[in-house]
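Taken from a larger complex, these chains appear in their original positions, while the remainder are omitted.
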Amino acid sequence: MKLQLATWPDIRDYLETCDAILIPIGSTEQHGPTGLVGTDAICPEHIAGGMAEQGVLVAPTLSIGMAQHHLAFPGSITLRPTTLMAVIRDVVTSLASQGFRRFLFFNGHGGNIATVQAAFADIYADASLAGGESGLVLELFNWFMGPRMGEISKELFGDAEGWHATPSEISLTWDAYPNAQRQATLEPKRAPKGPIRDAHDYRQRFADGRIGSEPDLASAETGARLYQAGLEDAMEVWRKLLEN
Amino acid sequence: MKLQLATWPDIRDYLETCDAILIPIGSTEQHGPTGLVGTDAICPEHIAGGMAEQGVLVAPTLSIGMAQHHLAFPGSITLRPTTLMAVIRDVVTSLASQGFRRFLFFNGHGGNIATVQAAFADIYADASLAGGESGLVLELFNWFMGPRMGEISKELFGDAEGWHATPSEISLTWDAYPNAQRQATLEPKRAPKGPIRDAHDYRQRFADGRIGSEPDLASAETGARLYQAGLEDAMEVWRKLLEN
């Protein structure tokens, strides 16, 4: 069930048997010459769509994440870490006031991880500093780190997967938006690697936006396979959360 | 052009001739017994979809708004005003660093208006307090306040339009999501009116979530008509922004 397409009585009924919710979180940032700006939001949203059909309650995607390092490429948008932390706090607190207790943030962007975890600690700290008990279970799952997903990536792409604008994530967006497939001559074929600092430094190091990847290996067919793998990976995590 | 489905070179090229962007903003909140929780995000996103086809650059929808008064109804989520202001600041500042200057926030939720305007003032204040010049044009347009839209609402619903969970917005969501049509016996037929305070007070006053409306007057056909009207209203505002 998608929260946006439900009514409030639907959610009231849902809460009678389940206090868990899935919150897709992504980013709006350059993904190289051929990748979509929305890649990191589209990927978890796409898989979450399948989860919703299996009864998971899916919140609207938080489409803008922490992407300060991409800002030198037009179309990239960031929230400051402190802003994203406030957003996560408000979302959790809103739903907790209604009885939700277990929150699975389903993430599509490596750059969000530290901030999301800091946000969780900040929320827990309210109870901890008050000598109380939050009753909350806040978890993060990155779709690109699921085991089934990893096997396919390793098998098909090996080191050509890289770290940013990867053939896996681009394939997955093509499964979601078949018309969005784009090709370009990538030069060099394999993008360079290196550390991530500010946006100016990033653009100096990674001229077309990619890090270590060969996104021209992407295909819609692989995307369909990754979708299935990602759905199974994520449903497994969800079920574990419910058993908790 | 939807930003999420574009590549960064697309946006680089777009910026050569245009420095304006449309940012849909909505809310995730109860809309009475039959309205969708996502109504206020779906409506501007739906119309923005049509605008994107006419060449408008459309950012991802900010789906969560300022909805503290709805929190006593399950499924509603709010950002605090200060959080929403930080989000708007970061979005504008990110895009301004790349050359964007004109921002049209295309809004679907009355409860966002004050906060969005306060956010604009806060952004302008950076330049004003520094004795400088921002060069920014920040505008807000509420789809439900366009003239063509207003005429249809007046003609079809008159006073039954009400203020929350209105037949107009519900019709429009049914144009976007035909399968999401829901019916329920509304009692009383016309919801009460009153002031908006905190969530507890709201639920006491407005037992099923509606304010002053008769959403059972909604229909998908009306939704289609409203969509056209809304698209024309919004395109008119967009064109004025470009002429500016």
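Order as written gives the chain letters A and B; numbering starts at 1 within each chain.
Note that in this section contacts are C-beta pairs under 8 Å (C-beta built on N, C-alpha and C of every residue); 3 or more make two chains touch, one makes a residue touch a chain.
This is a predicted model, so every value here is computed, not measured.
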| request: Count all the copies in this homomeric complex, not only the 2 that are shown. | output: 6
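Throughout what follows, only the chains that are shown with their structure count from here on.
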| query | Between subunit A and subunit B, what is the gap in Å from one C-alpha centre to the other? | reply | 24
| Inside the complex, what are the residues of subunit A that reach subunit B? | 2-12, 14-15, 28, 30-38, 41-42, 59-64, 71, 73-80, 82-83, 86-87, 89-91, 94-95, 97-99, 177, 180, 182, 199, 209
